[in-house]
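Before any comments, here is the structure.
The complex appears here minus one protein chain, its other protein chains still in place.
Lettered A and B in written order, each chain numbered from 1.
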Amino acid sequence: MATLHTKAAARAMMSPAVILLLIWMAVPLAMTLYFSFLRYNLLMPGMEEYTGFLNYEFFLTDPAFPIALANTLMLVGGVLLITVVGGVFLAILLDQPFWGQGIVRLLAIAPFFVMPTVSALVWKNMLMHPVNGLFAWIARSFGAEPVDWLSSMPLFSIIIIVAWAWLPFATLIILTALQSLDSDQKEAAEMDGAGPVSIFLHITLPHLARALTVVILIETIFLLSVFAEILVTTSGGPGNASTNIAYLIYTQALLQFDVGTASAGGVVAVILANIVAIFLIRMIGKNLET
Amino acid sequence: MSRTATPQRKALFTLIGWTIGLVLFFPILWTILTSFKTEVEAVTTPPTFFFFDWTFENYLAVQERSNYFLHAMNSVIISVGSTALGLLIAVPAAWAMAFSPTKRTKDILMWMLSTKMLPPVGVLVPIYLIARDWGVLDTRIALVVVLMMINLPIIVWMLYTYFKEIPGDILEAARMDGASLRQEIVSVLAPMAVPGIASTLLLNIILAWNEAFWTLNLTAAKAAPLTAFIASYSSPEGLFWAKLSAASTMAIAPILVMGWFSQKQLVRGLTFGAVK
């Protein structure tokens, strides 16, 4: 149906976005690539020289690197698990009629509007702090020993903080999908004597497949570069227990001002992110076909 | 009709719903409450909930110390500006992808998304050097452009999936009637596309509002938005909980209110093509 005329028009309409993104991607990436082969530290001007793959070697042989890689994957995986499962549950709940449903929905989506730095500060000092925090107070009221969240399970604590912020996003998308579910289908199944569990498994869940795919894809993109929450709460520690790749690059780029190694780290991170993306698209991309 | 809830069922869901809603909202509520406490009360254990001496001194202190309205205005200009500029570029692109798809459309979309994966901290120095050479450090225009760029892939993708749901038959019919490309867009497409564009707009304003890396690193005094305002209240040396809470409340209030008022709009287009 597309005529030659519309094809040309389509290309013309697409080109600004494509060209801009090409520049946006290519220029910094090219510079990053260039820097990654230099010995270049902002604090030691005048000493820049070509070093080959030394920066890559230095970044990849850092004992913290494999830990950071594992932490990055755990962080993404953990948050996805909580937000997807919690999001489905919450969406189903919010889809039921009950008193004050509109207000509860407003309360539940509110975390999405909070800046990452603010939420990390609040969680760390007002909620999770083992002495002054509210959780510690609750634990003590029940006579239990307060949990020292950020030292004894740093990564898990960060997963909770990040998941709290992203749960509303997942819920909203799943809720939208849920509301488009044909209730005739459900009623027919109920007539046939299907229980709520089997309705959920055989009708609701397949219907949500696309929505879940979208949630996973978008969240992964953002979660791969989680950074502010880690900086504010644990500074990547204790040890390297909560260091992810983005934070590891930060220590090179902004603590050491070692632009060379940070650039090498950036290139490595892009490669890793693309591997994850390809993997994701292979795994769930078919859900996106129309 | 099994969907008609019995009163017991409704009461049960009310209880569960409110419990979960309040738990999720609690950290924010707690921040708001703390902003009305004195600094000493803010760190007292056992914590005080509603029965403390409510004070506005923190808000006054924040107001005296920083120019909240300048920062808020910068946040508005940067988030709305970058989103508007992004839409201007993304709408035609998404329209073309949705209605004249080629074999490479999917690949282009995926490639666009992958540009979001470059870790910002890794490219800080290159971008900073470019901004310096162009003389745009600490200007709103630089942030508008940078934030537009980082959110453009999301904007294109959201619009694409939304546009794809507009039935092709309608366009076909309009074309049969001899409508020009312009008419096609103005009178047929636009009315149907508005909800999708609106929710894209809202989501991106939220994302840009909360962006805390570039907004902090490319600004100094003139263009600094609310993220920088917050960074002047958290400190490794000095107790500040109540004041930080007041500043935080002021920083998230505009976006929270906007989000709540436009919730319906936001949800309607947040489908990313997920509804099928």
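We take it that a residue touches a chain if its C-beta (ideal position, glycine included) is under 8 Å from a C-beta of that chain, and two chains touch if they have at least 3 such contacts.
Criterion: contacts and distances are computed from a predicted model.
Colleague: Out of "Formylmethanofuran dehydrogenase", "Diol dehydratase reactivase subunit alpha", "Sorbitol-binding protein /mannitol-binding protein" or "Multiple sugar transport system permease protein", which one is the UniProt protein name for the chain not included here?
Modeller: Missing chain, UniProt protein name: "Sorbitol-binding protein /mannitol-binding protein".
Colleague: Given the contact definition stated above, which residue among B:Y68, B:W111 or B:Y128 touches the chain not shown here?
Modeller: Checking the options B:Y68, B:W111 or B:Y128, the one contacting the hidden chain is B:Y128.
Colleague: Touch as defined at the start, partner being the missing chain; which of A:P45, A:G193 or A:P206 qualifies?
Modeller: From the options A:P45, A:G193 or A:P206, the contact with the absent chain belongs to A:P45.
Colleague: Of the residues A:G100, A:G195 or A:G239, which one touches the chain left out of the display?
Modeller: A:G239
Colleague: Kindly note down the residues of subunit B that lie in touch with the hidden chain.
Modeller: Within subunit B, the residues that touch the unshown chain are 39-40, 43-45, 64-66, 124-125, 128-130, 132-139, 141-142, 145, 216-217, 220-222, 224, 228, 231-241.
Colleague: State which residues belonging to subunit A touch the missing partner chain.
Modeller: Here the touching residues of subunit A are 27, 31, 35, 40-46, 48-49, 58, 63-64, 124-125, 129-132, 146, 148-152, 233-241, 243, 251-252, 254-258.
Everything that follows uses one rule, which is that only the chains that are shown with their structure count from here on.
Colleague: Just curious, how far off is subunit B from subunit A if you go by their C-alpha centres, in Å?
Modeller: 15
Colleague: For the complex, which residues does subunit B have touching subunit A?
Modeller: The contact residues of subunit B facing subunit A are 1-3, 5, 10-11, 13-14, 16-18, 20-22, 24-25, 27-28, 30-31, 34, 43, 45-47, 89-90, 92-93, 95-97, 99-100, 108, 110, 112-127, 129-130, 149, 152-154, 156, 161, 164, 172, 181, 206, 209-210, 212-213, 226-227, 230-231, 234, 241, 244-245, 248, 251-252, 255-256, 259-260, 263, 266-268, 270-276.
Colleague: Note which residues of subunit A are touching subunit B in the complex, please.
Modeller: 1-2, 5-7, 9-11, 13-14, 16-18, 20-21, 24-25, 27-29, 31-32, 35, 42, 90, 93-94, 96-101, 103-119, 121-123, 125-127, 131-132, 134, 136-137, 141, 164, 167-168, 172-173, 175-177, 180, 183, 187, 190, 210-211, 213-214, 217-218, 221, 224-225, 227-228, 232, 245-246, 249-250, 253-254, 259, 262-263, 265-267, 269-270, 273-274, 277, 281, 288, 290
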